[in-house]
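Here the complex is missing one protein chain, while the rest keep their positions.
Which chain is which? They are A and B, in the order written, and residues in each are numbered from 1.
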Amino acid sequence: MLSDPSASQPGAGRPRQRSNVRLGQFLGSPKAMLGLTVVILFISSAVFAPVLAPYDPNALDIPSRLSGPTWAHWAGTDQLGRDTFSRLLFGGRVALKIAVIGVSVALSTGLILGMIAGYGPKWLDNLLLLAFDTVLAFPTIVLALATVALVGPSLELVLIIVIVSTVPGYARMARTATLALKNDEFILAERSLGASTPRILAHHVLPNVVGPLLILAAMDVPVVVTIEAGLSFLGLGVLPPTASWGTILNEGYLVINDAPFMVVAAGIPLVLTTLGFTFLGEALRDIFDPRMGRGRA
Amino acid sequence: MFFYLIKRIGLSVAVIGLVVLMSFALLHLIPGDPATIALGPRASAETIDRFTEKMHLDEPVWRQFLIFAGNVVTGDLGEDVFSNRPVTQIIGENIGFTLALGAAGLGWAILVGIPLGCLAALRPNSALDRATGILSVGTIAVPSFVIAIWSLLLFAVTLRWLPAIGAGEPGNLPDQLAHLILPAFALGLGWVGYLSRMVRASLLEVMNEDYIRAANAFGLRPGRVIFGYALRVAILPTITLIGLGFGGLISSTVFAEVIFARPGLGKLLYDMVSARNFPVVQGAVLVTTGLYITFVLLSDLIIAWLDPRVRDAL
Partner (left out) sequence: MALRNTSRRTFLAGTTAAGALILVPDLIGQARAQTAGLRLRMERDNEILDPGYMVGGSEVSAQKQCLPFLAEYDMKDGEVSWRPTYYVTRLEHTDPTHIAFELAEGLVWSKGYGPVTAADVKFSYERMKGTDWSGYFDALDHVEVTGDRTGTIVLNTPFAPFILVTLCHGTGAVLCEKAVTEAGGKFTTDFPATCGPYLYEAVPGQRANFVPNPDWAGPKPAAESVVVQIVGEEKAANLAFEAGELDCTDIGADTLARYRTSPPEGSEITIAGELRYMWMGMNTEHPKLQDLKVRQAIQHAVDVDSIIAGAYSNTTSKSFGIICPGLLGKRDATKSYSYDPEKARALLAEAGVSGLELTLKTLNAQDRLLTAQIIQANLAAVGITVTVLPVDDGTFWEMGMEESGDGWKDLEMWIMQFYTTPDPYEATQWFVSDQVGVWNWERWKNEEFDKLYADGIAEQDLAKREAIYLRMQDIMEETGAYVWINHEPTAYVHRKGVTISTAPSGELDYRRFEIA
């Protein structure tokens, strides 16, 4: 965790030419197109879930409980006869919410902390690095379990866990890029002309740092979605009757003998979404920043 | 090397110190009586009195922390609220299962992933390479608990090939191994993809370096070049990855242990959170994070030992 694999790479400050070439590369990559399609499908199905869902996700229909896939219920029904397909669509909204809020807050917090660490005094840098490493030392689920033990489960808690555990990744990357730029001639010149630190950071460092961070963000979405689903699976996430992919999976796990189809149906959107974002993130990385590598959080 | 060693271990100790501080602070940040919070609502008055005395809750907070840290260092993690058994002992009973699961999961992933990566690197852009590429992204992206549930459904519920729950009978090795297969499979699958990609990428990079080109030019067989020279260098980032990934592995063991009702640290933590048995929760958190930090440290030290360039980077 201290031998940052990206430490020796400049990564930023490259001229912005060839953007058309890159776009062409992106459009030509089957991986990128596949990823993009799934991601668009995911986002639009979550946004338009109220329109797309054939049933109210929380409407009970006890006589038709635990049915397998039928024409009326494409993905079957759960123990209360609720339509699993509709619940999966609405579960996507929870995943999207966590992904959008979690990743954007983590990204901006990480960006700011990373730039401070990279540009600020050495002692502050060391202090922040120690803090990041401490957070990274907690396996995410262990951190979540420990916190839930003290304050009880909620969706807000899931968000906080997601943010806390992903911030160090962004911060480390932003720090490395900032460090590389710090002694760039151009920035030295700006500073000698009397530009303030916030101004230098905002106008010169930020634009160069944000690119790789966005790619990291795309690759973090599946991680975040998985954390939410995993915590909800363990009963540490959303409260009933809210549908989340994790709770549907858990409900299916509990009737795995009686209605095996449910865990299959509940896993599919989760797998597709994580695959889609991973493909997209990888394609972006291959095209824009081939040397960027990253360990598993 | 010596300087690096000191610096690196010092940092790890600092992180562990902070982790201990955080688990101490958690109980004090929550409003209410620390004894009641630490022991949970179900502890008897006697247990609370004993705890208050043992933790010196009547003394200043900084002294309490020193006592707590001192206890942790000497391996005293407190007592279970209900049975009054030492937490260290309870963790000792469970840790073996988790380590066995982790080793089995990672072990099969290494046995399959690294050769797969080598094969892919031997013939870049061949059909095999592409297939490995897609397969590995696929396995990396799929959450381990989905794999666990799906494999439970397929192999235990539908086909009935493998046992569904538990860790097997104590002292019965074949039974225990049979119980290990499904959870280890679920745990390791993502790693197969990770490792093969990492090995492939770093092998390709190494193969472009001058001395390997020279070896190739001298007509050495490709297999010999790869396994004799290139892999030795290319394995380095993989070791880092394994060390870093241990945290993720611990998270995955929680799911594998819960889904397969298998004893272990993760299951212990999950159950004790439900039972609000805080001393055990605290102990299990400390031990898992401690394990993680140790693994990262070890992998860093191995790298530094193998590759002098890394030592200067710190």
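Heads up, the rule we're going with is that a contact is a pair of C-beta atoms (placed from the backbone, for glycine too) under 8 Å apart; a residue touches a chain by one contact, two chains touch by 3 or more.
Since this is a predicted model, take the numbers as computed values, not measurements.
K.L.:
Looking at B:187, B:268 or B:286, which residue reaches the missing chain?
P.N.:
B:268
K.L.:
Write down which of B:35, B:90 or B:297 is the residue touching the left-out chain.
P.N.:
Of the candidates B:35, B:90 or B:297, B:90 is in touch with the missing chain.
K.L.:
Touching the hidden chain in the full complex, which residues of subunit A are there? Just list them.
P.N.:
So the residues of subunit A touching the unseen chain are 58-60, 62-63, 65, 79-81, 153, 235, 239-241, 251, 253-258.
K.L.:
For review purposes, identify every residue of subunit B that touches the missing chain, sorted by number.
P.N.:
Touching the missing chain: residues 40-42, 80, 82-85, 90, 93-94, 108, 152, 156-157, 160-166, 168-169, 172-175, 177-178, 181, 260-261, 263, 267-268, 271, 273-277.
Operating definition for what follows: only the chains that are shown with their structure count from here on.
K.L.:
Subunit A touches which residues of subunit B in the complex?
P.N.:
8, 11, 14-16, 18-19, 22-23, 26-27, 30, 37, 137-138, 140-143, 145-146, 149-150, 152-153, 157-158, 194, 201, 237, 240-241, 244-245, 247-248, 250-251, 254-255, 258-259, 266, 269-270, 272-273, 276, 278, 281-282, 284-285, 288-289, 292-293, 296, 300, 303-304, 310, 313-314
K.L.:
Across the complex, what residues on subunit A touch subunit B?
P.N.:
1-3, 5, 7-8, 130-131, 133-134, 136-142, 145-146, 148-151, 222, 226, 229-230, 233-234, 249, 252-253, 256-257, 260, 263-264, 267, 270-271, 274-275, 277-279, 282, 293, 295-297
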